[in-house]
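A single protein chain has been omitted; all remaining protein chains appear in their positions.
Presenting chain A:
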Amino acid sequence: MGWDIIIGVSLESLINATMIAYALAAIGLNVHFGYTGLLNFGQSAFLGVAAYGLAMTVATFGLPFWVGIGVGLLGAVILALLLGIPTLRLRADYLAIVTIAAAEIVRLFFRSVSLSEWTGGSDGLQAFSDDFYAMNPYGSALEIGTVISFDARELWVMTVGWVLVAISVLIVFLAMRSPWGRVIKAIREDEDAVRSLGKNVVSYKMQSLILGGVLGSLGGYIIALSKAAVQPDTFGTEFTFYMYTIVILGGAARVFGPVVGSMIFWFLLAFINAVLPAAITAGYIPTWLMTTTQAGAVGYIFVGLGLVLLLIFRPQGIFGDKKEVMLDGR
């Protein structure tokens, strides 16, 4: 078995662009779910709107890259307003229902045949990232030993991605230790108590929805730019559920939770996805039990099993406080 390749792939997934995109998305979701208690099941829509905002502006309408970034961010803010205005006055479960539906609407909108002239339909869009890679200062690939290698393009996306992660973490850290964050966390505990103390709860929930949506949309840029393409089915519902897994794994309402959660999630997935096919090829796992084509699906089963065990033995996640989880909700 080629252990050096397996280890190399696993270590790369600790810091690569996919992990960064999920970390950014989960940082945003953590603002919604972890801090404010908003059940947003449509976080993937924020990433989709930002990614397509960039791709369509540049590839379809031929406008500059930075205009595309602006359009994507504006799209995320508008999506938050569209989701929030009708639902935030209602009970929490309504937001969950509306967001899960909205995320599907956004995905189906981008892949619809009648709009394919602008969105590329199910094939998506390419050729919007040239300006981004033209800014790439790296000339050559990075090789660490023989096991880890990132080419110059990957390095550039990762550099930008990690800067965005750092900025996002800093914003969440500063916001959540401020009186603003105190109101946000209080809303998670009991909205009516916060209302009775003179705070405009609906306004705070809307601010949280916008902040988390905008932070999540940064993940959409990273996905789009690292692949130099956007496809509608990238932004499906399962994306949002992986984000929830990451948030809970890292510890909800913890500043670094989503980043470390994303690292662990992708490390485990990459490791299992590399080990299983290698073990089958080497004959350690008999083919009547599992073939290399089945190994991918089995990988997700193992990740799921690992997460179940983690939640049984450490329900507060990596950074969480056990005492906090054990308190009754009200």
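The rule we apply is simple: a contact is a pair of C-beta atoms (placed from the backbone, for glycine too) under 8 Å apart; a residue touches a chain by one contact, two chains touch by 3 or more; residues count from 1.
Definition applied: contacts and distances are computed from a predicted model.
Per the UniProt record, the chain missing from the shown structure is "Amino acid/amide ABC transporter ATP-binding protein 1 (HAAT family)", taken from the list "Glutamate transport system permease protein", "Amino acid/amide ABC transporter ATP-binding protein 1 (HAAT family)", "Cell division protein FtsX" or "NADH-quinone oxidoreductase subunit F". The chain omitted from view is touched by exactly one of A:39, A:175, A:228 or A:311, namely A:175. Of the listed positions A:194, A:209, A:243 or A:303, the one in contact with the omitted chain in the full complex is A:194. Think of the hidden chain as still there; on chain A it touches residues 171, 174-175, 178-183, 185-186, 188-190, 192-201, 207, 211, 323-324, 327-330.
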